[in-house]
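Only one protein chain is missing; all other protein chains are in place.
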Amino acid sequence: MRKSILGLFQQPEPAADAMDGLKEAGFELGTFDVLTGTPYPEGAFGEHVPQHRLFRYPAFGAIIGFTLAVFLTSVTQLAYPMVTGGKPILSIFAMLIIMYEMTMLAGVIATVIGIVIESRLPNMQPGIYDTRITEGWIGVVITFDDESKVADAESVLNKAGALEIKHA
Amino acid sequence: MASQAVAHEAEHHAPPPNVDADVVTRELIATTTGASGRFKAWTWGLGILSVVGIVALILKFIDQGDDSTKWGYVAALVSFLLSVTGGAPMVAMAPVMAKANWVRPITRIAALFSFAGVATIIMLIPLVAILPPLVTEGARRRTVWYMAPDYSPHFWTTLSLVLLLITGIALFYSAALPDFASMRDHSTGWRQRLGKRLARGWVGTDVQWRTLRMRIGMFGSFYFLILVFVNFLVSTDFGQSMVPGWRDAIFPMYHTVSGFQAGVAGVVIALYFSRKYMKLEKYIHLDAFWSLGRLLFALTLLWIYFFYSSFIVFWYGRSENDIATLDLLIKGPMIYAFFAGMILLWFVPWWILIWNKVRRGTAMMVVGSFVILIGLLIDRIRTFVPAWSVPGDQIHQKWLKVIPETVWPDIFDILIMAGGISLVAFIVMMMTRVIPVLSVWQVQEFNLLAKPIRYMKGHATLVAKPD
Amino acid sequence: MQQRRELDQVYTNRKLLNGQLDTPKWWLPTVSILGVVVLIGVVVIATMINKGLGVTGLARPVYWGLFITTFVFWVGISHAGIMISAILRLTQAEWRRPVTRAAELLTVFSLLTALVFPLIHAGRPWRIAYWIMPYDISRGIYPNIRSPLIMDPVAISTYLTGSTLFLYIALLPDLGNLRDRTTGWKNAMYTVLSLGWRGNPRQWKMQTVGGILLSALMLPIFVSVHSIVSWDFAVAAAVEGWHSTIFAPYFVIGAVHSGVSAVVTMMALMRWLWKWDDFIRPEHFDALARLLIVVATGWLAFTFLELTFALYGQDAPEIALREMQMFQWPWNALFIIFFLTAYAIPVPMWLFKRVRTNIALMFWTSILVNIGMWLERFLIIVPGLARRTPFVYTWEAYRPSAVEWTIFIWSFAWVTFLMLLFSKFFPLVPLFEQKESQVFTEDVMIGRAKIPAIIREAD
Partner (left out) sequence: MTTAEFGTHKWGMVVDVDKCIGCNACVIACQAENNIPINTQDRVERARSISWIRVERYWEGDFPDAKARFIPIMCQHCENAPCEPVCPVYATYHNSEGMNVQVYNRCVGTRYCANGCPYIVRFFNYWEPVWPESLRNHLNPDVTVRSRGIMEKCSFCVHRIRRESRNARSAGVEIADGAVQTACSSACPTSALNFGNFNDPDSKVSKMKEDKRHYTLLDQFGTDPNVIYLAKIDADKKVGAGEAATHG
């Protein structure tokens, strides 16, 4: 378990200052992060804007769903060529509806999977945390590779006015 | 395209520049004067084309005025022009409806289209003369005018189109008052005199502003209702009721929706050119293109939805109506037009506009809009030409027995269509000489309400939402 | 635009989680009473399946009656959820925030209810398993995908799956919140459910981006579902009054009309039952009512078109059907009630801000709308079947039996029951959205005027 500390702030501004301080103190991006109980406008804490590939998931899912649907609808009709109401055996316009639905379904499911994966969930060792974060407090969490930098991280947090610092 | 889109994206992320009020007024008033040589050339060209088109219309009337089956293309053109010129001003009402901020600067361009409604009416005149009455040879054809007088469609369509034109201009004028005032104050020559006369002593008191907003809301809603009504009449009386047994309850709505689609496309094109050639980048933000793009995308999907909703019902049904309608309008004489329309009106725009990068840019947006306009014209031809090609002695039968042959456009039709379309462009371009293409006061309002701010360490825009 | 309220997050948590953390007194008795009703309904359904459909009032030529009407009704209600949360999310309407989850819930639970009806109305429900889940060899034949009754299950299960996942994704942050507020087995449950939510920028970004993306995906599904339900009727060429091309959009917009009204009903109840006056405020009802005016008028236009083009054909049977639908007892009475309740009474009332901001009035008008919209479905489905045929062989009009009415009532009890059960474990108002709106709105001074403003991210 790598060492990590969590500084707690009650107001967003000092937390943002702390993030800046950490940047200046030479912590590389990704080793520190901000935890909030509610979304803030992007870059409000000067955090690095997370990159994501979410938009690929629905496209991928849609393709799978569409292929499945084409296969299912056409094969099931051709396998049992029964004339109903003088309609063609391969009734494309009826198939289209099923294809559409299955495409959308696969697209949605893929998107949801994508959202979960892209937000790095499920995450069964959430690491250091404080329940007050969901009460409006702001947490700045730093993870270390080497113990030596703990001190100056703490100093940065304190300078920014952290009300409490937790270790884990 | 990609690199350019990226560039646009960067531009998009940049907060809208805040221009001082006086600069806005001066620069926008200046756009009315000092047309470039290219602009002049284009206006002349379009003007000549329109005259040729009108002459062709008269000649065609003299030549073929007695044969209704030859007028399908003119009917299609009327429907097309109605769609574009009638649909575009709807964009001017978005703020009334949704209090959207992005639309404020561009309402003027949209409203200018309503003047081009003149073109629609000009093209309609011979058509009204030729449209067969409800009762021919003692038999009454199926219309929405069940037992009404024989010439009701002729009367009401003309009347409502004129009403639409008047309401559109009223909508334009009620929103233009403050700009006429600023022309009175900052312009010169005949424009100043015009402003003086039309500003009607506008000084911008609180009362005047309140009445202005009220008027916009009022005329806006009127305009919407009349537009829907006109679409209903044109699509049924000039299309559906010309075919025995064509009974498609969704067709008026289909017509209206594709009309909005064309209107938005027209606005996008006008925006693009005025932005590019009038140097209005400062005022026409990419945000507007982005929102219009999403609107256009939604309308494109709506088109295919409406089409399929009617198609699947016909396909399942086996009655004479269903089969005849499919044979005439889809499988029949216009099958190529059908596929072309399907591709240009739905597939291509859908595939273009689905990309956020495209919607953030301008170039592909305008391409998509042109595609949609062409597609719509073809789709109108697909629906109206076969409808009119049904011989006059059959239109009051119960069901369509024989499917008529394909009708190809003759030289008149081509000239008329070219003329009608260029007349619209011509009118809009001329109007930009009379009044700023962007509404000055709304640009001011936009700058007032939308402020770029620094939110803590990040950038954001603060958009005020007054009631 | 809602004027801004400063709400401390601790207070927000305590108020909005009162359903889970400290259960209100009325909860247990209400749920138990509903449970009894649900139980009775289940017993009645079981008896019907055991005895056969003879116990219903169905008779030739009306083979579809109350069950299918109620099915369409609940599918219609289910359109509230995506309408509210997707469209308003895409248009970034600020007032949607307290409404979204309740709406999505309504979608899920009304769909779960709607699903029951096609199953129990069939002659041999125990065989329907083959029809819904047909892809087995034991039956030796695959279903007929040309039948709208195959498209229905596909569409509805798509919609149900989609909206359930949508609901869950939007629930994640609040689950994290509950995890922090609870102890013991509940804490364990929420810990698992929240998948270890922390609330770092990445997760929040996924919430917003994913929310918008899912909305954009759910919207086409939402439109398709009721269209397909409408095609159940529209493809029947031989039934006057059913075979109309306008049915798809007509049903969809009608569904939105009834669905949004149902959301209004539900919000009023939530405000009263859980005392959420600070969160569900008159301006929300105001905004919903404005939306409803537009939707209802659009719906009226479609109704008008449907009628116009029914008569447009000027075929004798069609005209006879309409004549019966509107001017013959008992249909004429139903028709009048339908028109009054679905449009003529509520919409003019909503034109007045005093009504729009009066929760009690909004509650009752929204109920009226849904009475009307149920009757609308009934008046489309049943007269179309009880039509005058050229044959003298059919004369019986349809009269629903007590069994059908019981099951009809059961469906309402069932939905409410599920809702209350849900409210015991999960918050009905999205807390993080509530807090988000606190962050994203502030007042700007323009001159002397204090105007509420929204912070839009640079993108």
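Note that the chains are named A, B and C in the order they appear, and that numbering of residues resets to 1 at the start of each chain.
To be clear about the criterion, a residue touches a chain if its C-beta (ideal position, glycine included) is under 8 Å from a C-beta of that chain, and two chains touch if they have at least 3 such contacts.
Source: prediction; values computed, not measured.
From the set C:V256, C:M270, C:L385 or C:I454, the residue in touch with the chain omitted from the display is C:L385, counting the whole complex. In the complete complex, the residue from C:A59, C:I212 or C:V439 that touches the missing chain is C:A59. Summary of contacts with the chain left out: across C:V99, C:L193, C:V223 or C:A236, the touching residue is C:A236.
Annotation for chain B: contacts to the undisplayed chain at residues 316, 318-320, 322-323. Remark: the residues of chain C touching the chain excluded from display are 52-54, 58-61, 63-64, 118, 121-125, 127-128, 130-131, 134, 139, 141, 143-144, 146-150, 232, 235-239, 315, 385, 389-396.
In the full complex, the hidden chain is touched by chain A at residues 80, 82-87.
Everything that follows uses one rule, which is that only the chains that are shown with their structure count from here on.
More C-beta pairs in contact connect the chains of B-C than those of the other pair, out of A-B and B-C. Inter-chain centre distance (chain B to chain C, centres taken as mean C-alpha positions): 35 Å. Across the assembly, chain B contributes 312, 318, 455, 458-460 as residues in contact with two or more other chains. Shared interface positions of chain C, defined as residues touching 2 or more other chains, are 220, 455, 457-459.
Across the complex, chain B meets chain C through its residues 12-13, 15, 98-99, 142-144, 146, 228, 247-253, 294, 301, 305-306, 309-310, 312-314, 316-319, 321-322, 448-449, 451, 453, 455, 458-467.
In the complex of the two chains, the chain B residues touching chain A come out as 308, 311-312, 315, 318, 455-460.
On the chain A side of its complex with chain C, the touching residues are 33-42, 45, 47, 49-50, 52, 54-55, 58, 72-73, 76-77, 79-80, 82, 84-85, 87, 91, 94-95, 97-98, 100-102, 104-105, 107-109, 111-112, 114-116, 118-127, 129, 131, 133-136.
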